[in-house]
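In this view, the complex is presented without one of its protein chains, the others remaining in place.
For chain A:
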Amino acid sequence: MVSREDVVEAVKKILLEAETKLSDDVVEAIKRAYDEEEGYAKEILKAILENVEYSSKNKIPMCQDTGIPVFFVELGRELCLDFNLYDAIREGVVKATKEIPLRPNAVHPITRKNSGDNTGMHMPLISVDIVEGDRMKIAVMPKGAGSENVSALKMLLPSQVNEIKKFVVEVVKNAGGKPCPPIFIGVGIGSTFDGAAKLAKKALLRNVNEMNEFELEILNAVNELGIGAGGLGGKYTALAVLVEMGHCHTASLPVAVNVQCWANRRAWIELR
């Protein structure tokens, strides 16, 4: 039986983990780039790795932009909840903001007034999938603005399947040094306007060192751009390209590119 308190505590726990510690696959990818780079890029990657180690050792956020909280929940259909799941996640965010502490980033879109606790209209962003079983899996991906702001979505024509790779490379070229490269790239292909964006974001939850041929091909193309760590030039503009696909309308081809900085922050927890 999962209680409201379990969810509040779980949200605090995974937010702390995501903000202060990168998962092994991500660190491995950064280290590989560090080994192969030279010049400014190597210097930047060295600082990044020192930063990652220092923040995890001292349990402080690795980046001052602690992002806005984005949650992906897999809810086992056999679980019976006697509380409002959304409210519990929201409370976890409010508490985490105060206790970790996180930077209050959520503002009203027009007045720009800061809510002070990272919640507000449709915030935190929570997406729930009902799955088989009696467990609940909560994943959090706090997303900073530097990388989010250079993300893009394009409704391609069905005849433009060959343009997909070009679009990804173009988005990365336009982003330049702004999103804190070396970046991770989530790509959503197909589904709908909104669905493609969700797939792109969800793709970033995957192990970054497991890429298929299609993904590697895009990664290689992106790295030929030469933007490099910090935008100062180098071999590694991106460390991974992760693609998720969905069936779409016969007349459309939505493609979403969600850019993630080197701090590919995410954490999970399972409750039952």
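Note that a contact is a pair of C-beta atoms (placed from the backbone, for glycine too) under 8 Å apart; a residue touches a chain by one contact, two chains touch by 3 or more; residues count from 1.
To be clear about the criterion, contacts and distances are computed from a predicted model.
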{"item": "Name of the absent chain as recorded in UniProt (options \"Amino acid/polyamine/organocation transporter (APC superfamily)\", \"Peptidase\", \"Hydro-lyase, Fe-S type, tartrate/fumarate subfamily, beta subunit\" or \"ABC transmembrane type-1 domain-containing protein\")", "value": "\"Hydro-lyase, Fe-S type, tartrate/fumarate subfamily, beta subunit\""}
{"item": "Sole contact to the chain not displayed, among A:N105, A:T119, A:S151 or A:N258", "value": "A:N105"}
{"item": "Of A:M62, A:L85 or A:M123, the one touching the omitted chain in the full complex", "value": "A:M62"}
{"item": "For chain A, the residues touching the chain missing from this view", "value": "40, 43-44, 47-48, 50-51, 54-55, 58, 60-66, 101-105, 114, 144-146, 149, 162, 165-166, 169-170, 173, 176-178, 180-181, 221, 224-233, 261-263"}
